[in-house]
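First the structure, in the form of structure tokens, and then the observations on it.
Of the protein chains in this complex, all but one are displayed in their positions.
Moving on, here comes chain A:
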Amino acid sequence: MANIIMFGILAVVILGSAVMCVATKRIMRAATFLLFVLFGVAGLYFILDYTFLGAAQLSIYAGGITMMYIFAIQLVNRRTLQGLVEHVKGSRAIGAALVTLAGFLTVTIVLLKNEFLFRACEVADEEVSMNVIGEALVGSEKYQYVLPFEFISVFLLACIIGGIVVARKEKEDK
């Protein structure tokens, strides 16, 4: 019962912040509302007893990515910070709302019509232990994940170098 109440609170926070995030005209406020959405999603992971995932969400998304957005906004968006409002055409907004509604209805009907949904009561409320996660992350057996782990480290290195190369100011050629 407590879980359901917490889920309701988090759902209200997530959906309200998400709507404000896409509806607000100012880019800085959109970044702030994104931060609230990310906190709410981390709370959902804690409800699901994936505490490691919640902690990773907090430190990577809320701590890292949001900071990066705020720096980018401060670097790029001089005029927006001084109160430039973004123009959204009414016709475009209406069309987008219709497409969005149609997609949402389709997805929801497909998900709820399925019959595989009723194992939920069997789950015990216990945390997934860090031991299990760590062994699965660096083991090389079946259902263990050392290869994607190494791949993602190489991928992050490539993205760091790529980001530096793209954003670097080039010297003028004479």
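Here is the rule we go by: contacts are C-beta pairs under 8 Å (C-beta built on N, C-alpha and C of every residue); 3 or more make two chains touch, one makes a residue touch a chain; residues count from 1.
By definition in this document, contacts and distances are computed from a predicted model.
*Asks:* Absent chain per UniProt: "FtsX-like permease family protein", "NADH-quinone oxidoreductase subunit K", "Extracellular solute-binding protein" or "Multisubunit potassium/proton antiporter, PhaF subunit"?
*Replies:* "NADH-quinone oxidoreductase subunit K"
*Asks:* Contacts of chain A with the missing chain: which residues?
*Replies:* That gives, for chain A, the contact residues 3-4, 7, 11, 14-15, 18-19, 21-22, 27, 30-31, 34, 37-38, 41, 44-45, 47-50, 53, 56-57, 60-61, 64-65, 68-69, 72-73, 75-77, 80, 86-88, 92-93, 95-97, 99-101, 103-104, 107-108, 111-112, 116-117, 119-125, 128, 132-133, 136-137, 143, 145, 148, 152, 155-156, 159-160, 162-164, 166-167, 169.
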